Each structure stands twice: as C-alpha cells, then as structure tokens.
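Every protein chain of the complex appears in place save one, which is left out.
And now, subunit A:
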Amino acid sequence: MIGGLFIYNHKGEVLISRVYRDDIGRNAVDAFRVNVIHARQQVRSPVTNIARTSFFHVKRANIWVAAVTKQNVNAAMVFEFLLKIIDCMQSYFGKISEENVKNNFVLIYELLDEILDFGYPQNTDTGVLKTFITQQGVKSQTKEEQAQITSQVTGQIGWRREGIKYRRNELFLDVLEFCNLLMSPQGQVLSAHVAGKVVMKSYLSGMPECKFGINDKLVMETKGKGPTTEDQTRAGKPVVVIDDCQFHQCVKLSKFETEHSISFIPPDGEFELMKYRTTKDISLPFRVIPLVREVGRTRMEVKVVLKSNFKPSLLGQKIEVKIPTPLNTSGVQLICMKGKAKYKASENAIVWKIKRMAGMKETQLSAEIELLETDTKKKWTRPPISMNFEVPFAPSGFKVRYLKVFEPKLNYSDHEVIKWVRYIGRSGLYETRC
C-alpha cells in the first residue's frame, strides 16, 4: 500500500510530507527530488523506480504530488487517489499552488490523516469530509451529530446526509459533451468520439430516489419488449448508441446491469452523475478544410475554410481556430471574412476567433506566411489545425427522456420538483491535419 505522500513545489522543496509506513525513510523525499524533479531529462514515465522504491507522481500547475511505496500496490488506485486528493484540496481551498498549500498545511495534514490510513484510502468524498474536517477547532457536537457523521463516513449512502430540507425542490441537469475529432487533410474522419457527462445539481429535500431515463439504444430496446410501452420505440425516435458509460458511485450498478435503469439517491449539490462515450453517428458541428502551399523556401500560403454543420437556428459560440505556423516564420498577412485573426509568435500559430456563427454557414481565412531562410535540414512537421467551440446541442444525439423523483417519507411529489435540462457541446481535441 501507499507508504508515504509528499508534495513539492517546482523547485523540489517539500511542502507536505506524510509517511505512513515504516519501510519509507526520510531519504525517499530526497530520492524523488534528485531523480525526478531535478532530473536532467524530461520525465518519461509517471512511475519511477529508484532503488526498489516506487514513486508515482502527478504534476499540476507547479506542484508535484508524489506517492511512494515499496510494495506491489494497485497502481491504478494510487493514481486515482492522487487525483482525488488534488480534487479534494481544490474543493477546500481552490487552486493548487505553493502559496495555497503552505497556507493550508495543517488542513492538508488533517485530511491526509483522515483519507489515508496506513496507506489504505478511506472515504474521500469531499461533501462528507467537509462535515467533520472543518478547521473550526472545537466544535461541540452533540452525540447525535457525531453518530450521524460516523454513519455517513462509513455508511451505505456515504454521499448524503439525512435531514436536508429545501423550500423549493429543484434540480439542474447539464449534458456536457466534448467532441473529439482527428481528420485527414482530405476530409476523411480518422477517429471521432464524444466524451460526454451528465452533471447534476440537486437541491432536493430528504432522501429522494431518482430515476433517470435517456434515449440509449439498449435501454429503449429492452423497454420496447415490454408489453405496456410498445409505442415508445416507434420508428423515427432518435436513439444514441452508447459505447460505454460510467456512473457516480451513488448509482446502483447492479440494477443498471440487469434492468438497464439508472436509479440513485443523489448527493446534495453538484456532482457528476454519469460519463459516457459514443463513436457512432456523431454530428460534427464544424468542418475545417485546410489548404497549405509552400511557395519556394521563404513563403507559404494557407487557406482555411470553416463550415458550420448544424441547424441554422442554432448559434455556435467561442469559436477559435488555431493554425500552426513554422518556427522560422518572420511575418504573416491575414485576411478573414468573419471574426478576428492574429498571428501569435509566442504560440507559433495563427489564432482566428469568431464570437458567434449560425449553422449551415461558411467562412474562410487566407494567410501569407513569410519564412526566414534556415539551413536546418529538418522538415517542419506540420502540427494539426485545432479548434475550439461551444454549441447548444449534444453532438452525439444524447437526450434526457425523464428524471423522476420519489421521496416516500416527505410529502412532495415528482411533478412539484422544478427541473432544468441544458445541452452543451464543446470541442475536445478537434483536429484536422494539414
């Protein structure tokens, strides 16, 4: 299991060091600094073995978080745990930075004591942790409160406490999709997938049981077999083929496996209900058509056509196309029909920004790039053109069909709950080779 946990700043100074096991000595702290942080070459692996001691590290901003062990631990677990700690710290004090870590070192030690016992991860749910790791010093809890805390930390529904009350029962569902694409210069889709997630914000009283319905092909088909709901799968209703999905720990997985129904008791506030991945029938919101011509050794011409490919009534936003330029670029002349384009030398790219663009439109940019003559034989490797955007629909075709709320003990019914659903499609890694 995890033998120790260290946090360093970018210089390699220790900010936090907590050792859980006797086999990890103080020298381990230095070993990591010398061999990884101060290593002359760039780190080639997130796992490093130094003298039979294994180090797992995650670097975020300028902070290194490292777990160390001498045993054959579950590596996936260690990384998931490190990521969870970072999450946890962020939710307590915001951005991970040297300043923030130093300012909260007592809190961090307290957290580390709680969520890792002898190297075994314990309950890491921030919602629950916040109920009893408060930094408030003495907080005279009544016996009931204490019992409630402990039963929640260890309990079957560890993510929600009893006795939550809202005057207005309300919930928000955000379907957030990241559309990933790799396209060849000729417009052939090399790979495309949508990584989506459903984020729920629930403000519901009591212990509500929720049932979530989506237009998943598998679900619709199993439903279709039932005698009572045969009209639901009538032809023409769009369905989405989900390759794989994962759920927040509150979802009863065994029920999903057997009945394909998503039922759960939600945590209070915001959480990620499910993540999913689709690869079939993705409607790609934008298409980039590049045309690059190298004119001699000192000049290049680039033309990029951008087409929006969705309903004309919808608006795409925050559109940004990044066209890489060679390292020896000396000057760029730009003409674009829409939006603003700029050559950014620091990024070695032309950045073309368009605030808004309706569906089924087309626009273009042309650039003349002047190059310095160089003697290096090395060819410019033409990185792909990447783009960012946001569209108000789900590129995968994912639809929320219903979200029903049952709270047997309190007297509010499903239709009294105010529900909001929103779809956002964003670019993931959306690249076109040129």
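Everything that follows uses one rule, which is that contacts are C-beta pairs under 8 Å (C-beta built on N, C-alpha and C of every residue); 3 or more make two chains touch, one makes a residue touch a chain; residues count from 1.
In this text, contacts and distances are computed from a predicted model.
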- Message: Can you match the unshown chain of the complex to its UniProt protein name from these: "Glycosyl transferase family 28 C-terminal domain-containing protein", "DNA repair protein RAD51 homolog 3", "AP complex subunit beta" or "Small ribosomal subunit protein bS6m"?
- Response: "AP complex subunit beta"
- Hidden-chain contact residue, picked from the options A:P266, A:P384 or A:G397: A:P384
- Item | Contact with the hidden chain (one of A:A195, A:L334, A:V400 or A:I424) | A:A195
- Task: Using the definition of touch stated at the top, determine which of A:L83, A:V295, A:A345 or A:V421 touches the missing chain.
- Result: A:L83
- Note on the structure: Missing-chain contacts on subunit A, rising order, are 1, 13-23, 26, 29, 42, 44-47, 49, 52, 54, 56, 58, 69-77, 79-83, 99, 102-106, 109-110, 113, 117-118, 120-125, 132, 135, 137-139, 141, 143, 146-147, 149-151, 153-156, 158, 182, 190-191, 193, 195, 243-249, 252-254, 256-257, 272, 275, 277, 377-379, 381, 383-384, 386, 429, 431, 433
